[in-house]
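The complex appears here without one of its protein chains, the remainder shown in place.
Letters are used for the chains, namely A and B, taken in the order the chains are written, and counting of residues starts over at 1 for each.
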């Protein structure tokens, strides 16, 4: 730990909620000089996949010694465990529901030692009563292996993988970001740039390098700032005007005869 | 005051507003090392009751020496006073409109000394021009009794109290939280857990210990993280789908004959 610990918070509490502040109060009461940063509190409610991707995109930008708390917790109040783990991008604390699937976890403990929790643990707010106190303990220099019991197994999400079919690349929409852009499971590593054609059901998208190249209202495909293929409507909200599920089909190059017989498909 | 003062901000300015930042600018210009925390800026506009409950729920989690500024101020620009007070949970600063009714105030002053305010005080933004400079003064170590004139009387809200009627407990909905859950004036101290039945007009609610126990769409009643009886629709928005006023009736136990003659009432 450095002299001034850094803790980030990611939740689905909503941007209007005072509950985040209660977690911050707990953290500041225990670690007066802690630096607190909100990643987002607008994760779609209980959407663990969206949260996992947001964490994957955001946490690597922070200092490597940061402590990251994520409270997207459909199972709160049930017996699902809460875990803390070490990763290349700092410590991670959250419910064991797959939130951290996209990180390589090095040392994982199940948080089962109430001496590190708040005095009272409400059934509905483990973020404040369990995870925040444990984050504070880590920030004060308590070792990870003192906070709970080491475990070898934890929940992992089974995210859809890109498929190949008839020479085409097939992806899926994972979630809509806060601009309404549809984020897919295809990345810059999968898609040759520029691809010949990108479609979703019967919608076709013009390939652009940046939003600045397109006209307002135009459906476009591009590699977004997170390195994923995004489908967007320029100055619009793709999540409202396009299907939010379905196969994203990327035709990588114009094949010989197809190119000749333009319009064949 | 500690070496690094902590000031929290609670307003109804809205989550999009730059006005909060103007208050932060004033505070940082006067107290460069101040730590600032947002409680929420999404208090429903001018709803002093909702704000008072949010403050009651949130402030006790912060360090005891914190300074809490609350700007929910329907009377701004009129002659309503602004007060500062000492409480067990730190200093409180805000308009004298009942915001702090749920705290035990120990020393209250009316902020009537312009030498502690900003150079110019706009008629519409006392949060920035009066309350923030006074908070900065407290943070710099100015004593409360130097900031204004001691007063013995201040506004208090008259919140509805739980009633008993025909052996039932009768409560009221106070406000809807940011999830749309309906928060009542009944607390864990009033309600025997589990109660026999909870209803609101002709809606009945299943009693659950936690949200995790219920099915999506199910109307449930539970003691929420703030210790109050909440009525909720799991994964839904109770504030939109249920009445937001009316008597909340808690039947504490199945009485002998009533239980026998099920449906009598």
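The working rule: a residue touches a chain if its C-beta (ideal position, glycine included) is under 8 Å from a C-beta of that chain, and two chains touch if they have at least 3 such contacts.
Since this is a predicted model, take the numbers as computed values, not measurements.
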Residue touching the undisplayed chain, where the options are A:74, A:95, A:133 or A:224: A:224
Identified contact with the non-displayed chain, of B:16, B:163 or B:201: B:16
For chain B, residues in touch with the removed chain: 13-19, 21-22, 24-26, 28-29, 32-33, 36, 45-46, 74-78, 122-125, 128
Chain A residues touching the omitted chain (full complex): 2, 4, 6, 8, 10, 15, 35, 37-40, 42, 54, 57-63, 66, 177-179, 209-213, 222, 224-225, 227, 235
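The rule is simple: only the chains that are shown with their structure count from here on.
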Centre-to-centre distance between chain B and chain A (centres being mean Cα positions), rounded to whole Å: 32
